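Missing here: one protein chain of the complex. Every other protein chain is in place.
Chain naming follows the written order as A and B, and within any one chain the residues start at number 1.
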Amino acid sequence: MIPTRFEYVAPRTAADVVAALDGESRLLAGGTWVVPEMGRAESRPRRVVDLRRAGLATISVEGSRLRLGAMCTYSDLLSSEDVTRHAPLLRTMASGVTGGSALRNQATIGGSVAAARPQSDVPATLVALRADAVVAGPAGSRRVPTAELFLGAGRTTLAVDEVITGFDLPSERMSGHGYVKLKRGGSSWPIVTAAALLRLDDDGRCETAHLVLGGVEAVPMTVDLTIMLGRPLGDQELDVAAARTVAALSAPWTDVLAPGDYRAAVAAPAARRALAMARANVGVTEGERHGRRPDCP
Amino acid sequence: MEVGLRTAGKSVGRPVRKHDGDAYLTANATYTGDIVLPGTVYAALVRAPLAHALIRSVSTAAAEGATGVIAVVTGEDMIPWCDEIPHGLDAGHLGGHHSAVFPLAVEKVVYAGEPIAAVVATSEADAHAACLMVEVDYEPLPVLLDVESALAADAPILYPAWAENVLIEGHVGNDDFAEVARTAPHVLEGELRTHRGTAAPMEPRTYLADWDAGRQHLTLYASTQNPHVLRTVLAAAMRLREDQIHVVAPKVGGSFGLKMYGSREDFIAPVLARMVGRPVSWVEERAASLLPAAREQVLSYRVAFDDDGGLLALDVEALTDHGAAAPTHGWAMAYVGALSTGLGYAIEHCHVHYRVVVTNKAPWSGTKPFGKDGATLLLERIMERVAAATGVDAGTVRRRNFVAPSAFPYRHTSGLELDSGDYAAALDQTLEILSHERLRADQARLRAQGRYLGIGLGFELMPESADIPGGFVAAYDTSTVRMSPSGRVSVLTGVTSPGTGSDTGICQLVADELGVALDTVSVVQGDTDTCPYGFGNISSRSLVTGGNAAVLAARDVADKIRAAARALLRADYDEPVLIEDGIARLTRDPSRSVSVVEAARAVYTRSYELELDVEPHLESTRTYRPSNIREVPDALGRMQTYTTYPYAVHASVVEVDVETGVVTLLRHVATHDCGTVVNPLMVDGQVTGGVVMGLGAAFSEELVFDDDGIPLTTGFKTYLLPRAVDVPRVELGHLCTPAPGTPLGAKGVGEAGFAGALAAAFNAVNDAVAPLGARLDRTPLSPIAIMRALREARR
């Protein structure tokens, strides 16, 4: 039950979506956040602009880039071979989303990014994957690195008349990935997430290393792991990465489920575990990976 | 009450499935929210955004002009239509203070979320939309959000007429701790803090009220546990005769205490329906459904014990953070907690001083297992501490203190009288299921690897089927058994079943007594026009009270069938007749028989012809009144107010991730004894459900407020109910010590599982972190609390 009145439109193109947007409109993607918010009258848009008919649920690979429509649901990610091949981190992330398959059939990655909730899985994961958001606006389309998209809890750099139409990210086919999520149980939002991607050279030295934490701060927190490049990945290196995670923290996020001091305290172990999982994953074939449970070690 | 033979037959004791399960499975089970009446309008409530404030003015003009709005009603507007709500148990009559509560707040709000006005509109959306347009001018007052602040010398007084912030206080047992402690080998002190939780049934409170102005008659469909008593209090407050009100409780989507009669919410739809003259539907929003509370207490204790861990004396100071005053039974949970403290352990000196403190939160409201959870947790924590202090194994400490089977009847210091049980046997069985010794070895091995396994025990003893002298909580209830000329059997009973399965159990009992097939018996309940006056579903009473009553009534009907059978078979008047499988046979000559249907028809149609010496109808209404309730206080002022004493011993096995505080529940074992089991399927369901609810309370469910008293846990994303992935399969053990002095021998099982699970989980986590020097003295066992305890231990 939504108390306040609104107009409903479901444009068929991104351009028509943009044309329908203004300061009093609200984009509707999967609806898992926006619809209850409207039900509580915390959001009272004059117009609901539904993205469902705008053709934004495609997944494709172009060269070494993976393209994901903003309206891809978690289920879409899970059933896509392209995602499994080029961004297995996304698959691992999606398989651990709370809410069962009913929710995974409905919630979208674009919606999650646009909502910019600090504790959501998707933002930090896409930042770790160095995804660009493809943003449509009145002046056409632009690309924004997801790392630059988030301003704060629930705030992005998007203008009121802009919409994320999709994401474009490099293939991580050669990387090992790790994903760790700390929660307070099946009912809980993530408290802290850690997404890690590692690539090793033929000598077992670290070629690339990416680590992004969600839930720790108001926006996804990237940990600079340049220091690890060119080094073999021993336990000591993981300790260094954990220490760098602690050093990167400035303003821990607090909400009703967990205070900032807790998030700060568990950031390092979460980071370390994600990296250890990624290390264990490097060179694992897709088939082997499938058989494995995405548990932390 | 005569002691009958324990019922055992074709269906009693068997895992019979829910008698009306097909209705649920085919979407034909009707809940209140499924009922549609022509012309229904919808109510929504304007709720206070502040925890404590004077209502200076309420401006309804804008809302009244809004689309679809039929009426906007303030607290003042409602007064002529509804007097203050009758109390379930008025503290003012028991040495405490009375509070006047109306359906909508008048003049002042005392908790955030308190309803202050109602809107009735032609759609739910319009009603809620108009609520947003009601303008209220508040004058904020200082808020009290914990017992310490509320008891401070300079604390503002929430209810000025009381001159204090204590709703009621009292003592249970003799205050002689100091004397015993003087010579005791050991004395320990401590404090345990429990957190605020709530019942959270899946179906929120739902009502549909239909006022017929012509007949001056109210029909109320309500998701209530106690339709008859609800009718009584509605009539009183609305100044109607009880026969002007018909309350129907259709299928109820879970209750767990939340839907006990007499909350202010019970009055919203009925009063509004009368005011607007149309059927009014009101469904509580989930956020509001998470307001009524339980469990938040500060329990300070002193315990004296000997070198073997034998408890000599216990003294408890129990402070309850009740929230605002309310007409419901909530505060009585503090009293019941005091009554049950130490129950099951032979502690000669046990004293509890309880104080129920008012604060600016939504009030306590009856919640499974009604205050016995705090008492259980406290004793089980104490057992662990005594074990640690004496070096005696925690199980052995419990065994030394248990009331022995030879000691029954055993009168506890609070006055409650235990009648049966074998607590040590339950402990043994639990430890056996657990493979306790092997598990301890695993634990030691894992600790060497830096992994922290914890094993915890929890003994629960739940007094059930309560009676409150002068109150509408009774140890007795009434059932009618009616057999039609075609042999169909209806049981009309005063007890209800919000999903618990007692209705199926009653079908089984009656089928066996009458020797008929289970599917010829149906149960009618939850209807004040058709069922005998009864007290509904509370205190795990439905099968014990309504079931025993149905057994007695069925025996009456069976006697008439026997009489008719004898007449039809031309047997002597004292010839024994056995009824089984729908056939009545002469015991001495089984070849001579007649069907139950034929006998039933004969009672109705051949009374003169057969010279039947029975009243020619097949119906009996009987009340089962247990014989063990004593409410004439003894010399020490004590009463014995509970009918049965089921118990369980639980064990939880957890692993604590000491880097993150995250707990993995590995196993949970519970050995339970509810006496004679009428239906093992239903009993296991009750115990397992209670265990998981207790684990939810232990680990994740917590009502949280900001510094201004605004609730932050407004839905299931923040009030974290356990999900299937959070809990292991519950491993059950069973014992059976039938309740003596009852026809059935069955003990209540509706509140089983919760308290022992909570305690076992609490002890398990403490066991896991103990090697690191950490200790938790409060619930919930959140990762945050565990990390704090570990951090403190490192200091």
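We adopt the following convention: contacts are C-beta pairs under 8 Å (C-beta built on N, C-alpha and C of every residue); 3 or more make two chains touch, one makes a residue touch a chain.
Assume contacts and distances are computed from a predicted model.
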{"item": "Listed names \"ATP synthase subunit a\", \"4Fe-4S binding domain-containing protein\", \"Carbon-monoxide dehydrogenase small subunit\" or \"Oligopeptide ABC transporter, permease\", matching UniProt entry of the absent chain", "value": "\"Carbon-monoxide dehydrogenase small subunit\""}
{"item": "Full-complex contact with the absent chain, from A:T84, A:Q106, A:S171 or A:T208", "value": "A:Q106"}
{"item": "Contact with the hidden chain (one of A:A15, A:V35, A:V144 or A:I227)", "value": "A:V35"}
{"item": "Which of A:M1, A:I227, A:V240 or A:A280 contacts the chain that the document leaves out", "value": "A:M1"}
{"item": "Touching residues (missing chain, whole complex) on chain A", "value": "1-8, 10, 28, 30-32, 35-36, 39, 48, 50, 52, 75, 98-103, 105-106, 186-187"}
{"item": "Residues in chain B touching the chain absent from view", "value": "15, 17-18, 21-22, 24-27, 29-31, 33-34, 67-68, 123-125, 200-204, 251-256, 283, 285-286, 498-501, 681-682, 684-685, 688-693, 715-717, 721, 723-725, 727, 729-730, 753"}
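The rule we apply is simple: only the chains that are shown with their structure count from here on.
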{"item": "Between chain B and chain A, distance of the C-alpha-averaged centres to the nearest whole Å", "value": "43"}
{"item": "For the chain A and chain B complex, residues of the former touching the latter", "value": "1-5, 40-41, 182-189, 191, 256-259, 262, 265-266, 269-270"}
{"item": "Interface residues, chain B side, partner chain A - complex", "value": "124-126, 128-129, 131-132, 287, 659-662, 699-700, 704, 712-713, 716-718, 720-726, 782-784, 787, 791"}
